[in-house]
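Here is the structure we will look at, set down as structure tokens.
Up next, chain A:
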Amino acid sequence: MSTEKVKEAIAKVLPDVETVICWQGGFDAIHATPCFVSSPEQIDKVIWSPLCAQNLASYLPSMKKKVGIVVKGCDSRTIVQYMQEGLIDREKVVIIGIPCTGVVSVKKILKEIGHEAVLDASFDGSGSITVRTPKGEKTLAIADVCPDKCRTCQYPTPLVYDHLAGDPITSDKPKESVYQDIREFDAKTLEERKAYWEKELDRCIRCYACRNACPMCVCQDSCIAETREPHWISQKLSLQEKFMFHMIHALHLAGRCVECGECDRVCPMDIPVSKMKKKINAEMKELFNYETGVNPDDKPPMFTFNVDEVKIKEHKL
Partner candidate 1 sequence: MADKEYAYYSGCSLEGTAKEYDMSLRLVMKALGATLTEPHDWSCCGSTPAHTVDHVFAAALAARNLAIVEKMNVHTLTTPCPSCLMVLKKAHLGMTGDESFKNEVNALLDEPYEGNVISKSSLQVIYEDIGLDAIADRVTYAFPDLKVVPYYGCILNRPPDIAQFDDPENPIAMDRVISALGVEVRDYAFKTECCGAAFGVPKRAMVNELTHKVLSMAIDAGANCIAVACPLCQQNLDLRQEQVNRAMGASFNIPILYFTQIMGLAYGFSPEELGMDMLVVSADHLIRSRMPIEEYRKMKEAEAAQAKKAPKAKEAKEAAKTEES
Partner candidate 2 sequence: MPDTGYLPKEKVKDFIRELAKDAIVHVPCLEGETVVFRPFSEDRELCLERPANTPPKSIIYPQSETLFSFEHKKDPEDHQKMSVELKVDIDAPGTVIFGARPCDARGFVIYDRVFIDTDTPDPYYKKRRENTLVVTLSCAAPFPGCFCVGVGGSPAGKEGTDAMLTEIAGGYIVEPVTEKGKAILNKPMVEDGSTRLKDAQQAQQKAHEAVKNPFAGGMPNISPELFDADPFWEQALSKCVSCGACTYLCPTCYCFNITDEQVYGKGERIRSWDACMFFHFTLEASTHNPRPTKFQRFKNRVGHKFVYYPEKYEGAIACCGCGRCIRYCPVSVDISEIVNDLGGGGKKEQQPAGSAKND
Partner candidate 3 sequence: MDTINLSEKTDWEFIEQVQKESGQNISLCYQCGNCTAGCPYTNYFDYPVSMVMRLLQAGQKDIVLNSKAIWLCATCETCTTRCPCEIDVAHIMDTLRIIARRENRVSEKDIKLFYDSFLDSVKQFGRIYEMGTLLMYNLRSGHLFADADLGPKVLTKGKIHFFPKKIKGADKVAQIFERFQKRAKRHG
């Protein structure tokens, strides 16, 4: 699980590919940033630590040549989903898998340290991170500052890989916990849910970070949130239009969201963007026993059907 193992794997893969997508240190000690290693001397700057939260698989569909990529268990679901949808050529991707016990959420760390500038940070190997700021030092358990997805992670070891940097590990999180939050939200009243979304979405600035960071948003430059042909929404910054944009996002990801949490991670306004998609996923699981990004031979439920849908009952008036 060490950075060294990852570096070794990259060195092994590099001669065979144009570039290897991995992580390096970012602008401060709690940020990592993607890096594209295309020559052996660049390997040195590669890191692997719980800072490496970003899902690098998102870059794959835009890659034209054969590339290597470093993925965590959760990120590998993106690749599996790409395979289901035929969005990548598996032959052109060399996957270096990392068994992962959890990453950190920068937002949660910042909250813990009062949004101070970070001078230094270190991991002690026993599941905690120590962050130094001008105001002093704070040690935080990774389990307390990990993104929500890590708390219910079912796939700590990548589901698909060519090289595994470390030994496979299995999940100790109960399967039922995955959609616990959704069921809790379901239990709220209609009015509470409505008020919740109105408050959250009101902050949206339509910067589209959630969309652009989303590995499954295939449209990118052709997104109908911005086109006039078709003209689904205007550029007005009303709550209605924000709502509409998020519905476009959610419905286009229906049964496709791999729950990597990138949208939540990148939102500068801390909107729980992933929640709607997760809700749909929960329903897809219930309706079609379908889970995204797990089996490359599956078909995304919205692009197929059964003549007799066992779970869909006709609705009575």
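Methods note: contacts are C-beta pairs under 8 Å (C-beta built on N, C-alpha and C of every residue); 3 or more make two chains touch, one makes a residue touch a chain; residues count from 1.
As a selection rule, all candidates are chains of the complex that A comes from, given by their letters.
The model shown is predicted, which means the values in this text are computed figures rather than measured ones.
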Problem - Options 1, 2 or 3: the chain contacting chain A in this complex - result: 2
Completion exercise
The answer for chain A against candidate 2 in the complex is residues 1-4, 24-36, 45, 47, 49-51, 54, 58-59, 107, 110-111, 114-118, 120-123, 125, 134, 199, 203, 205-209, 211-213, 220-221, 226-228, 234-237, 262, 265-266, 268-270
